[in-house]
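Note that one protein chain is taken out, while the other chains of the complex remain in position.
Which chain is which? They are A, B and C, in the order written, and residues in each are numbered from 1.
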Amino acid sequence: MAGTIFERTLVTAEAEAAFADAAIVAGMVAFESALAEAEAAEGLIPASAAAAIVAACAEAPFDTEAIVVEARTAGALAIPLVRLLRERVAQRDAAAAAHVHFGSTSQDAIDTALMLATREAVALIDADLVRLVASLEALAAAHRATPMLGRTLLQPAQETRFGVVVESWVAPVRRGRERLASAARDALQVQLGGAVGTLAPLGDRGPAVMRRMAARLGLGAPPSAWHTERDATASLACTVAVLCGSLGKIGRDLSLLSQAEVAEVAEPHAPGRGSSSAMPHKRNPVAALVALSAAARAPHLAATVLAAMPQALQRGLGDWQAELAAWPSLFMAAHGAVQALADACEAGLEVDAARMLANLESHRRALAAATPSSGKPAP
Amino acid sequence: MAGTIFERTLVTAEAEAAFADAAIVAGMVAFESALAEAEAAEGLIPASAAAAIVAACAEAPFDTEAIVVEARTAGALAIPLVRLLRERVAQRDAAAAAHVHFGSTSQDAIDTALMLATREAVALIDADLVRLVASLEALAAAHRATPMLGRTLLQPAQETRFGVVVESWVAPVRRGRERLASAARDALQVQLGGAVGTLAPLGDRGPAVMRRMAARLGLGAPPSAWHTERDATASLACTVAVLCGSLGKIGRDLSLLSQAEVAEVAEPHAPGRGSSSAMPHKRNPVAALVALSAAARAPHLAATVLAAMPQALQRGLGDWQAELAAWPSLFMAAHGAVQALADACEAGLEVDAARMLANLESHRRALAAATPSSGKPAP
Amino acid sequence: MAGTIFERTLVTAEAEAAFADAAIVAGMVAFESALAEAEAAEGLIPASAAAAIVAACAEAPFDTEAIVVEARTAGALAIPLVRLLRERVAQRDAAAAAHVHFGSTSQDAIDTALMLATREAVALIDADLVRLVASLEALAAAHRATPMLGRTLLQPAQETRFGVVVESWVAPVRRGRERLASAARDALQVQLGGAVGTLAPLGDRGPAVMRRMAARLGLGAPPSAWHTERDATASLACTVAVLCGSLGKIGRDLSLLSQAEVAEVAEPHAPGRGSSSAMPHKRNPVAALVALSAAARAPHLAATVLAAMPQALQRGLGDWQAELAAWPSLFMAAHGAVQALADACEAGLEVDAARMLANLESHRRALAAATPSSGKPAP
Partner (left out) sequence: MAGTIFERTLVTAEAEAAFADAAIVAGMVAFESALAEAEAAEGLIPASAAAAIVAACAEAPFDTEAIVVEARTAGALAIPLVRLLRERVAQRDAAAAAHVHFGSTSQDAIDTALMLATREAVALIDADLVRLVASLEALAAAHRATPMLGRTLLQPAQETRFGVVVESWVAPVRRGRERLASAARDALQVQLGGAVGTLAPLGDRGPAVMRRMAARLGLGAPPSAWHTERDATASLACTVAVLCGSLGKIGRDLSLLSQAEVAEVAEPHAPGRGSSSAMPHKRNPVAALVALSAAARAPHLAATVLAAMPQALQRGLGDWQAELAAWPSLFMAAHGAVQALADACEAGLEVDAARMLANLESHRRALAAATPSSGKPAP
């Protein structure tokens, strides 16, 4: 689990798992394992040391609670993790312990672990975006000719078609999926810079070690360490926030169109779905709720990441940490929103074309009654 | 635990406990228990039903994971909780089950549980504010006459005293503590309004039930339900954010004054404190880090709460839920910051008065060299 | 004028005037005039010099455009203003010029000018709050017994009364007015600290000078300079943001209740009000629009102020300037919102009690059709 209980009700079990405490620690362990392997391959540490480190990394997971507690004083999660890993390695091979984490720094392990978790989250989001896009495209196709009242500033305006409305929902999601793939490609990179980003302890083998690690971990290989170059990650965060905005727009429209007085669209019915503790008859638009909550939270989570960008010199003090703290919530919120909408749309939004027409006719009657016939086209 | 692992390293175990999943569920259970008790006292439900409900509430805690999972579909945490509680009560007294949650609504239970947790968090923050204020006041007194270089826009300006600087740290914290007490008094209220805020099912006994519950739970009794009147809670959130800003200011100054090139102040040394995975010699300003991270996150968390204020009609859709999701992080961040600073200041900041004087003299020499003697007072 | 054209359509001419370029420059001039007067009264500068400075300040306004252009390079508005004022004073009395701005610093003049403008804005907001509260209270009284359908999560819930709804609008506004008065009292203070906040050049006369200035300018006298103690101003900004949220809530409900399909409330009609360039028949809820736009912007403006709080040492670098840039927009947005709502409510919201009853009955019929009769009270 990840996040407080209020946040957890808005996200998915899968996204929670991606950012769970244990998953992040596992990501740091994967970093250390890949680092040792790569350094041995480049002749920087003995092969036997690497073998001991890799084996220690493959043991049972570390005690995440102990790591959290120690990190509160140390200032970074990787510090207790490296200490515990060294202890483990020393039990296998005393000489190998000194080679753990060689040439690297806390931020290398933490940023890499974050990117590994983020890769999972992006894959989850993408998979549900595919479902959402497919069901909305089918819905748009089915209603290309369904007449409906367009509403601007929440007031009746002129006729549109429900298919046009649904197309205006799906087009930004389709574009958002493309933007997500592109921004993820740029941001999902291994972090390896050592104390000040130069990888000096690795001599001229630094870039080769980094590329080996990237390949091993399935992340991109950056031109250099990005300790305080946060533009690619900030861009990814913003892309997810924009996506949340587009999903929130769908949620907004669903919630408005499913008002009892409008009654043109309803989320599908299922047992327990959208129930009320006070009113058993109620059927609340839960997918809209989840999407709107993501759209309400995402701008502030993205802003936290953006505001943390001017990180001092070779490593941020407080701002990098704020960025880390906000990051998972953004991706979890996005997955919550896209899955909720995809589920609702796949199960089938209930569309009442007759009511759409009735609402449109009702507006036309009101308009005819209110407007003196002028014969002139509305300018 | 509450929050993701990155957030958790910046907060305290105590604040985490206040907002833990189990604590929030326990708060909702306390609400239901107090509600039954109060309704029986006012003759709205049978005393035997209340006894069964109170007893069921006192049993072993509910399965929070099951509640979270069910809430994702239902749309609110109180829905599965009420269902589970009814099942439990029915095992004791079949007739009593129908009286569980009588006249109330999900938001009543959830908002009240949130306020109970918040009361704990406010108490934690306040206790550490007392410690921080006391140690800063002592520090200011000790250095009332210690000369120091004042710096504006990060450039040398004119002489000040370290005691003046510390007083400029503590004064906002002192005021912040007063504001916190006042805002908490206004916001820490029981929520009880029923489906649409009118408490109609309780007839004319609604206010009396609410006041009994408030007394029982140790919360304030509001003039009416505040389902979509979020001004008191938003004000409390802002008060905490302002406090984080004042703590962040201390962190900012600590971090700048403890630069090796300035070296006028240092956080106290302790084993494992501010260590580095790459550089064993390093001593990082961890209290400053935690305070700055809180100040970096708080504005966005407060903004989430503020942006969620225009909640529709009798219950928000998406915005209330976003408010809930942001709320605990704000208070946990604040407690992390105040405890980190209180710990560092109580343990004793290391103040190098000689270095302060040397830096001041060095600036004076530079100034004398740069300025032609004019005899005129600096305008 | 103040703000870009898009912002300007959402604010009032009066609030614009309070924060107009010329008003801010006039505020700095008032600061310099009061400073000279107070310093002469305390024997720090010659009475003749003060007279010359006061007279120069009373001349025609300075060229604000020249000040803006020069400030872009200098880094602060007060720098060119002081230079220009010295030139003017020198023309009257060459010896007096050196006494201009004596003992003070740019931030003193700028913060004081900002507080003078803010005082005007707060007065404007307060005056319209009085109007808004009065008209909403009358509306609530008139509809205390008007039955209406309560709606939660935008779905029909149970019966409420329109008077209850209006009371839930006005109560937060009433409290917001009190909070505004209290926060303004704390924040509307003169700023006077000199280069590093110690007022050293004024010897032991500093506090007396400051108090004289406060009395002269009609601002509060702070315990010391608040150059980097931004808690009182940040609290005021938050109070205004909370108020915008409460106004936005009214706007939200107005916009929902005035949907054609609900049609229970409408903003009053007036020529040109809420018109449409495409649809002459349309009547858009403009007061709701303005209130919602203020509520949408205020959280981010307040967050800018909050995020700028950890200002370095004796004067911020970039963050103080960001605070200044965000500040006026917040107050102008608030006044736009309160005036728009006050105007609409004073002119008389159109309330259709018959439609309220019809919507309620329609829901009851739907409910009766959907619910098997159980005789059991709704749990």
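What we mean here is this: a contact is a pair of C-beta atoms (placed from the backbone, for glycine too) under 8 Å apart; a residue touches a chain by one contact, two chains touch by 3 or more.
Model, not experiment: these values are computed from the prediction.
Contacts of the undrawn chain with the visible chains, over the full complex, involve A, B, C.
Contact with the chain that does not appear here is found for just one residue of C:286, C:341 or C:356, C:286.
Shown as candidates are B:12, B:135 or B:359; the residue that touches the absent chain is B:359.
Per the touch definition above, the residue from C:96, C:122, C:308 or C:351 contacting the chain not shown is C:308. Across the entire complex, the residue among A:131, A:216 or A:249 in touch with the chain not shown is A:249. On the side of subunit B, the interface with the absent chain consists of residues 151-158, 255-256, 258-262, 276, 278-285, 289, 300, 303, 307, 359, 363, 366-367, 370-371, 378-379, using the contact rule stated above. Counting the whole complex, the residues of subunit A in touch with the unshown chain are 75, 86, 98-102, 105, 150-154, 157-161, 164-165, 167-168, 171-172, 175-176, 179, 194-198, 200-201, 223-224, 228-232, 234-235, 238-239, 241-246, 248-249, 251-253, 256-257, 292, 295-296, 298-300, 302-304, 306-307, 309-317, 376-379. Mapped onto subunit C, contacts with the missing chain fall at residues 1-10, 12-13, 19, 21, 24-25, 64-65, 68-79, 82, 101, 104-106, 109, 114, 194-195, 248, 251, 255, 270, 272-279, 284-286, 288-293, 295-297, 299-301, 303-304, 307-308, 317-319, 321-322, 324-329, 333.
Note that only the chains that are shown with their structure count from here on.
At the interface between subunit A and subunit C, over half of the residue numbers appear on both sides, which makes the contact a same-residue one.
Rounded to whole angstrom, the centroid-to-centroid distance between subunit A and subunit C, based on C-alpha atoms, equals 36 Å. Touching of two or more other chains is recorded for residues 151-154, 157-158, 256, 300, 303, 307, 378-379 of subunit C.
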